[in-house]
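One protein chain is absent from this view; the other protein chains keep their places.
On to chain A.
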Amino acid sequence: MKARSVRLREAHKSSGSASYCSILWDLDGRHLVTASASDTSVSIHDVSQPSKPAKALHDHRAGVTALAFSANSSSLATGSIDHSVKLYSFPDGEFQSNVTRFTLPIRSLAFNKSGSLLAAAGDDDGIKLIATLDSSISKVLKGHKGSVTGLAFDPTNEFLASVDAFGTVIYWELSSGIAVHTLKAIAPNCDAENSLLNVLSWSPDGETLAVPGLRNDVVMYDRDTAEKLFTLKGDHERPVCFLSWSPNGKYIATSGLDKQVLIWDVDLRQDIERQKFDDRICCLSWKPNGNALAVIDVMGKFGIWEPAVPSCMKSPTDGALSLQAKNANGLLLFDEDDEKPSTSGSLDDAIEESHGESMPLSRKRLRKQSVYDDNSNEDSDGEDGLMRQIESRKRSSMKHQEGVRGSKEDYVSSSKWAKSKMQEAFQPGSTPAQTGKRRFLAYNMLGSITTIENEGYSHIEVDFHDTGRGPRVPSMTDYFGFTMASLNENGSVFANPCKGEKNMSTLMYRPFSSWANNSEWSMRLEGEEVKAVALGTGWVAAVTSFNFLRIFTEGGLQRHILCLNGPVVTAAGFNNLLAVVTHASGCLPSGGQMLEVKVFDISEGTQPVGCHLPLTPCSYLTWFGFSEEGQLSAYDSKGVLRVFSNQHGGSWLPVFSASKARKSEDENYWMVGLNASKLFCIICKAPESFPSVMPKPVLTLLSLSFPLASSDLGADDLENEFMMSNLHLSQIQKKIEEFSAAGLDTSELDDDAFNTEAAIDRCILRLIASCCNSDKLVRATELVKLLSLEKSVKGAIKLVAALKLPMLAERFNSILEERLLKESKGTSLTTNGTITNHTSLLRASPAPEITKVVETTSTSSSATMPQSHFSRHEKIEKANNMVGGMEPCKNPEGENAKIVFNQMKSYQPINPFAKKPNNQEKVEEKRRRDMETCKDASIRNPKEGVNQAPSIVASRGISNDGSNQKQSHGPVNPFAKASSNHEKSSLLDSIKKMKADHADEKVNNKKQKKKQEFK
């Protein structure tokens, strides 16, 4: 347990026998004052210059038994066996006055909080209260039977507590001088020994009085009632002989006759630290502004125990200032009281000083403390100290895990260097090492790799969740001590950190099945250390301490070595994609980390994504990987899941927030994976933040949801669904693009896209309904514009009509019209090309008549072109007419229609697409005339005009069939829109109606079927 003992040096020559010594810190922690009952001198030690000889005050003629500082440490009182109490100024040590004289030796001295009163007592009968101003005795308190060995003023200046050698404690009321409570024989009887003095001490807040108890414990008594509150009982084997409260009252240091000093956390009533000494420590003193405890033993040797409280815990000075301010009650006589150095700064110093030699001690402690950490309400200071210490050292993975574990506590406190720590590399899905317990090296949706350490070697097991499908992998004995692993369906990769000269960092790959024997391989890295591993189809990647990204093939061929920009955080693989997270720069002053992610396509040798990885402020990355669909995702310690999306030029979207999803406070989500709509995690009951291997953890599914602001609409679910489906749609569309670029079949994805669109429309319609219900009409019209299918717009109009909102219905109608108009214009242009194709196709096969006609005109294609253009244009015109013509009938006002018309007119010339048909119209007309003249001129076939029309219809039929097939292509495909336009415009096309209807019906049927399927 004990790694370092406090070095003691001699302050006072002992006479060979035990004598009572005392020690005190001054206020600013620069000097220590020591005295011994066997030495006449009082020594003032300069702490910063230990080599400098101590200043000695030689005014007493016998041993000094008592020391006391006024609250601002401007005056020092000393009491001696020579019956006198002397006052010195401090720090210069000038003798000022003999305050008082007793008839018997002084045993105890105490200043009150304000420094106006000094209490002195000893073997004499009665406690003298002396006014420091004029050294006049204001009161003598008589009541103790034996010599008074301990005195303590209550911080609020109301009571004085005293204890005598028989163990009797008396509470004196200062204003009246009456003994309010007398507690007989509650402290050990120490009358027999001279070097042993009973003591007692008020807590800095004045609420409790600590007195050594009879059962080797410390008993706390209530301030007002003097009732026993609780005891601190622990490892003292013999009675406690001295105790001292930490400046903030959180800790208490006790020294026992068993020669050990214990530090207790008073709130937890638990001893947190101990130190054993060669001799009995007879006096203790907390440094007023640092985590240090000065001790002196009965042989006159003193030392500083620093840090006394483990640095991972709250500093003993933290909060002391506020306590003092609170207790001051305006009674401060000394202005200097306010000028206390800031606690945090001094703590920093303390840690800096202590850092080298005390490391092992504090770390050992930490392991024990981590248990308390969870339930004690700690401030972050101690933790930060730890961080800084750890940061400044090279750590082994063991220590690292503790660091992470420690930092898992969420601190609200805005400490200056909270979390200003760049996180270490980790493997997604691994859990920290626990001694004697199996832990996960890797856990993903596929399976897990677990390890347990036995003497000198580890035992590694690979399990697949799906026992029916996954290969059986024999367990492995690991002599390397692997700490990193990754797993996919083809194999597993392991790596261990460098452990000195002989244990080089090793990377090992084990395929689960191979046609060749002995296909597992390993690589040794000299001087370099593997920090993270990942694997995908046909490749293995390792990121090393040199910031190298080493890529190997499945067979072990060293394929690429790339340099990364910073120290690695983690890596993940998916098929041929490798994502590596690195630190982009040091931490921000606010404590946030700057992370950067790069995605490499191993097979292509490209880098599709390279961007920053966002994190919630003051959090760190806890999981990183790909979703089942291959979307890059990251999960941070604040429970926010982000997914990379190509929307907005490539950005991260927060799709899950644990704080919103959490049902109860004591749930921690340990991320495993995600798919398009669900997140898979293991729920751990707090304080556990990661699962254990046994019992086998069970995955829990949670729905993804955007962290939406709470809207006045009250339809958060719908809004979330809307955004989520839009995200899916964008993902599908990106895939379609990729596939079509690669020349692959996209029909399945097209179906998906169509279904998603339909789902979005349904969601929008429901949103419109809720908008209408809560009277958000503007929002409703915005939503209508987002509908992708024309049918849904009509549905929206119906819906609004049913909700009796005629105004909105009108607006929707005009939106629909605009939309139709745009579409028709768009398609009139786009279909041009296609129709020529079709006609040329047509021309090749059936009608010789057409070719004949064609011959008569100038060029073959242009002959049919104008006609088709004409018919199309005619349709559009008719449709326009219909819109324009029917509108006034529908519309009682008529004005609306006019406006629409005007808009249309003004719209046409602006639209570059609209212009072309206009021009073409002219050309067409010319050609038509030409044709007519041709017709007139050539009397070959009177039927040709009629014949042409069906042929065009046929061509349209084909194009419709084409659009039937490609209906599902979604918005990418112009055909889809063209077909819907056909539906509309052909309604009034009387000549072609009969034949076209058939084709349109097909389209309609197909559409309806699809809709029904998903309704």
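Here are some notes:
Here is the rule we go by: contacts are C-beta pairs under 8 Å (C-beta built on N, C-alpha and C of every residue); 3 or more make two chains touch, one makes a residue touch a chain; residues count from 1.
In the analysis below, contacts and distances are computed from a predicted model.
Here one chain is missing from view; checked against "MIP18 family-like domain-containing protein", "Geranylgeranyl transferase type-2 subunit alpha", "BRCA1-associated ATM activator 1" or "DNA replication complex GINS protein PSF2", UniProt names that protein "DNA replication complex GINS protein PSF2".
Here the missing chain is touched by one residue of A:92, A:134, A:466 or A:665, and it is A:466. Among A:440, A:680 or A:706, only A:680 touches the chain that is left out of the view.
For the chain missing from the display, the contacting residue among A:268, A:588 or A:701 is A:701, taking the whole complex into account. Listed for chain A, the residues touching the missing chain in the whole complex are 464-469, 680, 695-701.
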